[in-house]
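One structure coming up, written as structure tokens, with questions to follow.
All protein chains of the complex are present and in place, except for one that has been dropped.
After this line comes chain A, so read on.
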Amino acid sequence: MFPLRLRDVRFQPNGRKVLDGIELELGGEGITLVLGPNGAGKSVLLRTICGLLEPTAGQIDWGGGARPHLGVMMVFQHPMMLRASVLENVALALKPHGVPRVERRRRAADVLDRVGLLARASDSARLLSGGEQQRLALARAWVTAPRLLLLDEPTASLDPSATAEVERIVREIRTDGTRILMTTHNLGQATRLGDDVVFMSAGRVREHASVQRFFARPASDEARLFIQGELPWRMNF
């Protein structure tokens, strides 16, 4: 599956350049944070890698092989919650893997324990708080032991304590050997979690560097202004 290479990937519905020639290479380990202003194409990039959107042009090379049917998972900013228990919501993700029902529930309970939700396993998922629902969504992805996990702003609208808990879980998932690609607007989170940063604007990757280098010596004025919170709105397009 790795290295994952995106070569001149474009997503241009009706001629609108949402992704405009993405060039990116990801190795098999670590956490990559995708940063950039609103409308930069971060979420679309994740959806394209996940296979939810088909690129208009370009290639995604999965380490020389075909796109893996399983092994890539995505967690969304507002994860869906079935009208079912917390345990059932996690076990759900193992259905496509052909895991027997009893085994699905056992594995779901294990992962719920790791995200601190085992005590709420029989509660309704829809009655959890926003932070708990996001931990459930991470558990749902984690239970499948993905090789690549795509996280689309998983801590947006969470309070600092819930954010810290999500970050702890993300680190644990990485420790388990999962490659993580995550979008965020939280620059502090990028420095805490990330190994490297992909900076995007206007549908292009402007910079791909280690976290330390990106924040210490951004390669472009655009990235510098973004870090300082002074990127003018007009430059987003």
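Keep this in mind: a contact is a pair of C-beta atoms (placed from the backbone, for glycine too) under 8 Å apart; a residue touches a chain by one contact, two chains touch by 3 or more; residues count from 1.
To be clear about the criterion, contacts and distances are computed from a predicted model.
According to its UniProt record, the chain left out of view corresponds to "Tungstate transport system permease protein" among "Stressosome protein rsbS-like protein", "Tungstate transport system permease protein", "succinate dehydrogenase" or "Paraquat-inducible protein A". Of the candidate positions A:57, A:127 or A:216, contact with the hidden chain is made by A:127.
Touching the missing chain, out of A:22, A:74 or A:169, is residue A:74.
Only one residue from A:50, A:164, A:209 or A:225 touches the chain missing from this view: A:50. Interface residues of chain A facing the missing partner chain: 47, 50-52, 69-70, 73-74, 76, 79-84, 92-93, 95-96, 124, 126-127, 140, 144.
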